[in-house]
Structures are given as structure tokens and as C-alpha cells.
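Take a look at the following structure, please.
Complex shown without one protein chain; remaining protein chains in place.
Right, chain A next:
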Amino acid sequence: MNNDELNKKITKHMIEDTDSVTELKEETWNKINQELFPSKNKVKKKSRKKPIFTLVSAAIILFAIVFGVTEPGQAMIQGLKEMFVEEKQQVIEIEGDKEIRDVELETNEELEYIMYVDKSFYKMTKTDTGDRIVPAQELEDRFPDVSMEITRKENVSVEEVIEEIKATIEADGLIINQEEHVDTPIEGFVIKALGPEYTNEHGKTGHQWDTPINRYYVTEPIDNQFFVIKQEYFLEAAEGHGVRLNSMLESFEIVNRE
């Protein structure tokens, strides 16, 4: 028997010898699930006041039985909120100092994405086309806008959308200074533009503290769909809002529930 044969023989034996324990796979998962995600597994108390709940639950169970819905199909029924932890901590580096921030889950069932938002600084509002994150405390009028808008694009190519973005930037009087594929905070294409230089009241020419910055991220398309995330902030806030917006965007995730 040569070495290869012996190796194969030992491996074969070890696999056969340990076959029976794999039957504990599901039982082991159930214990992990209970321990890590208890809120998902809470037994709902029976309530006479809300018979509709029981009916809806029964309908869901019946649907699952009839159509054979199991994992991963169960995720469709679960809803996004149940797939992710509600709160977590995120480390963020602002001007060289590390901060630990508490962030909360925000979901958009229709657009099928999630993101964790630092609610001590920002709030999320719905728009006609998606969601908009703005500072929780409104900024004074003297400050340029700060926001992050998330929209989904369908049945249009990434190239066309990129051209549209560039036309918008030009129409807004901004000048593109970055255009490239990036891996962080998300995988996709980034286009960043700054407002033009000008001479302020002290005679200083160049970019000023309030020079607007627009940064667009275009995600990679999946099934003819992709997202455009537009961030607005200004030069002085680049190390503040600029970093915080990107830090939240890092948690952005399109949920493929198929």
C-alpha cells in the first residue's frame, strides 16, 4: 500500500466513522438559533383581543405547507427586520480618533435593502423614490445641505445612469474630481464632485469651508437592478458628516432573499 492509498483509506474510514453525528446538524442549528436570535424565536402569546393575528399566522403556515416553503424561502416570510440584529456597535474613525457608535437597523422591504443608522446624529425619511438620511437636528441656514439619498434603478443600464449623474453634476455647477471603481464603503462606482473655487469676503481664492461636495455611489447591477446613493455635504464637514455617511453606507446591504 503506498502513501496515497493509505491516506485515502484513513480518510474514508474517518468519514464513515463520523457519518452518524451529522444527523445532529439541524438540532445543533436550532440551539444556536435560540441562543443568538432569541427575539426571532419567541413563542407568541395567545391573545383573544387580536384574533386577526392568529388568522394571519395560520394563513402563513398554510402557505408554507402548501408551497413547501422552507429555508431559504422562509426568509421571504420573515421580513428583513427579523434577518438582522436590531442594534449593534460600529467603530468609526473621525479625524484620527476612534469612536464606538450605537447604530440601529433600518429596513426597506419594498426596495429590499437594509442599513444601520446612527440615530444620535441622523434620521431616515421616506421619499417618492427611496429613502433620505438627514441630520437629526436641522442645520442652520448658513450651512449647505447634508444628506444621503438611496434610490433603486431598474431596467436602465449603469452607464446611462452614470451619464445622467454627470449631466446633473454639470447642471449643478460642480466639477468632478473622482471617478472610479471602489471596494469601500460599498462595491461599486463612485463619482465625486466639488463646487467651484471662488473668492471669499476676505479675498481668499480657492475652495472655501462651505464648498459643496456631492458624492454618488452606483452599486453593481443584479438582475437589472442597482442602487444609486447620493451624498451631499460640504468641505468643512468632509471629516465629519462625510465620514459618518460613509460609515453608515458601509452597512448598506441589498438582501437577496431567493
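Going forward, contacts are C-beta pairs under 8 Å (C-beta built on N, C-alpha and C of every residue); 3 or more make two chains touch, one makes a residue touch a chain; residues count from 1.
Here is the rule we use: contacts and distances are computed from a predicted model.
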| item | value |
| --- | --- |
| Omitted chain (choose from "Acyl carrier protein", "Glycerol operon regulatory protein", "ABC transporter permease" or "Sigma-70 family RNA polymerase sigma factor") - UniProt protein name | "Sigma-70 family RNA polymerase sigma factor" |
| Chain A residues touching the omitted chain (full complex) | 1, 3, 5-7, 9-11, 13-15, 17-18, 20-22, 24-25, 27-29, 31-32, 35-37, 40, 71-72, 75, 82-85, 88, 105, 116, 251, 253, 255, 257 |
